[in-house]
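Quick one: the structure is below, questions incoming.
Missing here: one protein chain of the complex. Every other protein chain is in place.
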C-alpha cells in the first residue's frame, strides 16, 4: 500500500527533530541545577509533557462538544484520539515525575497539589475510555464518549482547587522557580517538539479510528427487485 | 380525511430510504413507506427480516443510519415530544416494574402522559383485559400472557393517533387475541393508524388494509391482506 | 413399548395431586396427569391458567407445594440428575449469554451434557434452524425469533426422552413453526414424549395425541386434539 | 404537563418503588454500617488512628453506599425494560433526569442520619447536636453533588455489562472534590473548627452540586437520544 506524504507526518518529523535538539541542549548545554544535580534534567521532558497533556485534554473537551453538536464520526475520532494521547502524555508525566521524586525526595509519590491533580486527571479520562470500550453501537459510543469527556474535563478545575485546599494545612512542596535562561530555551523547544508529536499521534489515532469505522461501514445492500404487487398506495 | 399520497403532511408515516445498520449488518435498507392515516398495516417476514427494527425506528427508539422520515408531517428529530405524544409502541418487552401492582402501573403511565386516571377508570380498563381481580397484585407474579395484556393497555390510555404493535398476539390466549383484534378494528374506525408486525398471518392478514413482506431488511412485496397469504405460501 | 396406564414405572410422567402455591395464589391444584411414553400432549388454557407452572414443576424448576410425581418411574427428589438427563425444557426464556456466538452456545450446552460437539455437527444443527450463516455472531444481536430458534436446538442436542415445550411456536415465523412441527412429529415417531403448552391451537391440536384444558390451575377437560378446538370455542 | 409536574411524577413513582422495595434502603444502610465496621478492622485496634480518620471513614462509607444506591436505582428500570416504556411516553428527558436525580438525592440524604451515629459510636468520637446538624447539612450538599453526575452515569451504564464496576469507576474520580470537601469539613466538625474553614468547604460542595446539576441536565437528553 503506497501512502502519500501527509502534512501530519511532516509535523511528526519536525517534532522528533525538535525533541532531539531540545534534549541535546537540555542534556549537554544547559547548566545543571544547584541542589538536585543531573536528575533535574528530566525536567526538559517533564514540564513539556505536563503542559501538553493539559492542552490535549482541552482539545478533547472542545472536540467532544463539537462531536455532540454535529454527530459527525470525524469529531468522535478526534475526541478519542485527543483523550488517548492525553492519557499517554499524562502517564509519561507521572512516570517521569515519580522517577524524579524518587531521586530527589526519596519517595515515589507525595500528595502534592500538582501530583495529585495529575493522577486524578489520568483516572478521569481513563474512565472515559473504559466506558467507551463497553459500548458497541458506534453512534451511541460517540455520544457517550463526548458526554463523559465533557463531564470529566469540567471537573479538572474543581479538583485542582480542592486538592489545594486539602493540602493547605501542610507545607507546600517547594519547587525551583528561579530558572536560568539556558534552562528556558530547551524547555521551550521541547514543549513545541512534544506538541508537534502529540498532534501527529492524534491525527494518526484519529485516522485509525476512522479507518476502523470505515471497515465496519458496509454499504447498503443492493435494492431488491420488488416482486409481484403493484404499488397500490 | 382526504388523502394525497405525495403530500407528507397528510401521511401518517412517510419514510424515505430508511436504513439501519448494526455493526456490519444492515437490519433494514431502502425502506420507502407511505402510510395514510386510518390505515392498518401489516409487516410480515421471516425471523430477522427487520420488522422490529422498522417499528423501533418509527417509534424513535433507534436513530436511522440512513434516510429520513416524517410522522404526521413532523420530523422526529425536531419534534421528538410531539411525535411521542402521537404514537405508542408495544414491543417485545413489557416495560413493567415487578414490584408495582397492575393498577399502579396504569397510573404511572397515565400520569407521565400528563393525565390523571381515576381508580374506577383504571379498573374498567383492567376489566377489559380480564385483570381486574388481579389489580392489587404485583405484576412480577403475572404470567407471560397477563403481562402482555397489561402492557397492551398502554395503547388505550391516551389518544395516540399511531399505534405500533410488535407481535401483539404472541403470548395471548384465544380470547386475548380476539380482544386485540377488536381493538384494532376500533382504532381503524376511529381513524387511527395501526402498524403491526406479526407471524400470526391468518389473524393479522384479515385485519389489515395493506401488507408488506420484508426480507433481509428490505420490502420485497406489498399488497392486500388476502394476497399475502398466497404470497407467503410461495416465497417463504 | 406396551403401556399399562396404572403402572407408574411405565409412564413417562405421573403426577398425583400436584399443586403449587405462590403466596396466597394457587397456580396449580389437584393435578393428576398420566402421560405414556411416546405421547404428544397439549396443555391449553387461558392466560394464567397454570401451564407454565405445570411444565416447570415437571422440569424440577419448582418444588411442588403439594402432591408428588414420577418421571419415567423416577422420583425427581431422589434422582434429580437422572431426571434432568431424561428431560429437556424450553420455556419463555432463552438461556443465552449475549456475548457468546451461536456456535459457542451450542458447544457450551453440549459439553455440559457431557458430550462433545464437532464444529461440523454444530453447523449442521444451525443449518436446520437457518442460523448457519450467523454462527459467529454474538447472540445478543439476534432477533426474537432467531433466539428462540437457537434455544429450541437444545431439544436436539442430546437424547432426552421427554421434551417439554412452553409456547414453542411463539416468535417463530411460518417456516420455523413448520420446522418445530416436523421435529415434534419426529420425536413422536422416535418414541419420545412431548408435552407442549401453546396458544396456537390450530397448529398444536393437530399435532397432539391428547389435549388438556386448564383453568385457574386445574384440569378442566381432557380429550383429543380435534375435540379441544370445539371445547375452547364453547368455554373460553 | 409542564416540566416540573413531569419531574415530580417521576419522583413520586420512584418513591413508590422505594416504598415497595423497602429492602433497598435498609440494605444500603446496613451495607454502610458494615463498611464502617470493616474500616475499623482494617486499621486495627489503634484508636487514635481511628479517631483521626473517623471523618474520612464516615464519608467513604457514605460514598460507597451511595454508589450502590445509585446503580440500584436503574436496576429496577432495566429489569423488564421499564425505562424504555418511559422513554416512549411524551416525557421530557430533562424532567426525567431531574426527577430521577431528585429522588436519588433524597435517597442519599437518608444515609447520613443513620450512618453518622454509628460511626460516632464505633470510632468513639463525640459530637454535639449543633455539630450534627451542620454535618447533615453538609451531607445534603454532598448528596446533591453526588447524585447529579451519578444519575447521568448510572443511566448510561445501566444497560452495559458490569455496570456495578463501571459506575464507581467513572464516578469516584469525578467526585473527589465532593469526597475531599466532605472529609475535610466533617473532620473539622468532629475535631472542632478553630479556623471556621467549614464555610469554604461547604462552598466547594455547593458549587460542585450547582455545576453538575446544570451540566448533566444539559447532557442527559443527548445520552438517551437512542434509548438506554
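Observations on the structure shown:
As written, the chain order gives the labels A, B, C and D, with residue 1 at the start of each chain.
In this text, a residue touches a chain if its C-beta (ideal position, glycine included) is under 8 Å from a C-beta of that chain, and two chains touch if they have at least 3 such contacts.
No experiment lies behind these values; they were computed from the predicted model shown.
Residue in contact with the omitted chain (choice from D:16, D:106 or D:165): D:165. From the options C:49, C:70 or C:88, the residue with contact to the unseen chain in the full assembly is C:88. Residues touching the missing chain, restricted to chain C, are 59, 61-63, 81-82, 84-85, 88-89, 91, 93-100, 104, 108-109, 111-114, 138, 147, 151, 154 (touch as defined at the top). Within the entire complex, the positions of chain D that touch the omitted partner chain are 21, 23-24, 27-28, 30-31, 34-35, 37-39, 41-44, 46, 49, 52-53, 56-57, 59-60, 63-64, 68-69, 71-72, 75-76, 161-162, 164-166, 168-169, 172-173, 176, 179-180, 183, 187. Summarising the interface, chain A meets the missing chain with residues 98, 107-111, 119-120, 123, 126-127, 130, 133-134, 166-167, 170.
Following the convention adopted for this analysis, only the chains that are shown with their structure count from here on.
The chain pair with more C-beta contacts between its two chains, of A-B and B-D, is B-D. In this assembly, the C-alpha centroid of chain B lies 39 Å from the C-alpha centroid of chain D.
Measuring from the averaged C-alpha position of chain A to that of chain D gives a distance of 31 Å.
Residue positions of chain C touching 2 or more other chains: none.
Across the assembly, chain A contributes residues 137, 139 that each touch 2 or more other chains.
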